[in-house]
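And then subunit A:
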Amino acid sequence: MMNLMSLFRWILDLLFSPWLFVPLIFPGLVTVFLVILFIIWFERKLAAKVQLRYGPLYVLKQLGGAIQLVADLLRYLFAEPIIPAETDKLAFVLGPILLFGASCFPTVAIPVSSSFYAIRSDISLLVALGLLAFGPAITLIIGWASNNKFSLIGGLREGYITMAYEIPLFISALSMAALYGTMDLIEMVESQVGWKWGLLLNPLAAITFLILALMSTSRFPFEIVEAESEIVMGPFTEYSGILYGLTMGASYVKFYVLCLLFSIMFLGGWKPVPSFLSWDPIGPALVLLLKSLILMVLGVFMRAVYPRYRIDQALKIGWHMILPLSIGSVFLSLGLILLGVVP
Partner candidate 1 sequence: MGSRSEDKIEDITKKISQSLQGLSIEISTKEEIVTVNVKPENLVEVAKKLKDMGFDHVKSVTAIDFPEQKELEVIYHVSSLGDLDLAKVIVTLKTRVTSDDPRIPSLVEIWPSSKYPEREEHEMLGLVFEGHPELERLLLPEDYEGPPPLRKEFKVRTEGIQG
Partner candidate 2 sequence: MSEERTMELLIGPQHPSSGHMRLYAEVDGDIVVRLKPNIGYVHRTVEKLAETKKYIQIIPLVERPSLADAANHNLGYVLALEKLLGIEAPPRAQYLRTILAEMNRIHSHFYGLGIHGIMLGSSTIFMWGFADREIMIEMAQRLTGARLTYSYIIPGGVRRDLPQGFEEEMEKALRYIERRLKDYGKLFLRNPVTRARLEGVGVLRKEDAIKLGIVGPNLRASGVPYDVRKVQPYCAYPELEFDVAVREEGDSMARVLVRVEEIRQSMRIIRQALKQIPDGPILSENYLKMIPPKWKEFMETKGRVKFPAIMANLRPPKGEAISRVEAARGELVYYIISDGTTSPYRFRMVTPSFRNVVLFEHLIRECRVADIPAIYGSMDYFPPEADR
């Protein structure tokens, strides 16, 4: 009996130890699925509210159709995953799995609170951004492997757009790292003491980071990679069943990770932990999750407001407007450091 209890306690400790809790529970897998279920449902309800209608309702009438995504995922699960004959089968099947994985990896580098983190390194910002850069390469593979003209064009578009947003994204992130003097996400949050949030210090970097987050996960108005009315579903045209479910979730997960990074760098991470929630891993985790959810709702609301840009206009915005802005934000950080405003 005793060893059963100790075995159970051992598993519990293992589960709640940072190395497993972070990748599996909080910023990791479980929260990712919950966030996907919530955000896609909320996006459809928000767009419906703007469009004078209800949105998903009768799935669960009392909660306003909250589990609509559960029904959709179940349908994908039991739909027949068609693998067309002429496609490159290995790349075709592995593509979505890698894409979903590549979007979930960066959650490892994101700390939950100053004392609860999976990996602590003084370049954890670069780890997160570097792992994020995997996604576009895999989308190219998907687009090429599914042997369909529309997915080929979609994959190439992903290649173009990646060039346009990846570089300014790194520059604006590094300008914040320069401002805080460190690239370690935990020290970044520590140094945003009181209300000296990154957003108030260097708003230029915040704006560019948010716009690039929209561009990188092809949210409106930059929904160019899976532009429905031009190239059907972009690189994911040939996918059916759970394979398509993974690709659809991957872009939302990437946006979730970018929102986590934004709230850590610009909104003071888990800083103002309310008193009643001060239990170490849960309190800061909830504050961080709340901030990133608010950001995701903002990004998702764009679907109801904007049509989509053309590929050349989006690239022009990326290269001619956002890149100079992000370089400007670097100079702004340097100026702030010279003036000694830095925390």
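Here is the rule we go by: a residue touches a chain if its C-beta (ideal position, glycine included) is under 8 Å from a C-beta of that chain, and two chains touch if they have at least 3 such contacts; residues count from 1.
Per the selection procedure, all candidates are chains of the complex that A comes from, given by their letters.
Nothing here was measured: the structure is a model prediction, and the numbers come from that model.
Novice: In the complex, subunit A is touched by which of the candidates 1 or 2?
Specialist: So the candidate in touch with subunit A would be 2.
Novice: List the residues on subunit A that touch candidate 2 in their complex, please.
Specialist: Going by the criterion above, the answer is residues 47, 50-53, 149-150, 153, 220-221, 223-224, 227-232, 303-313.
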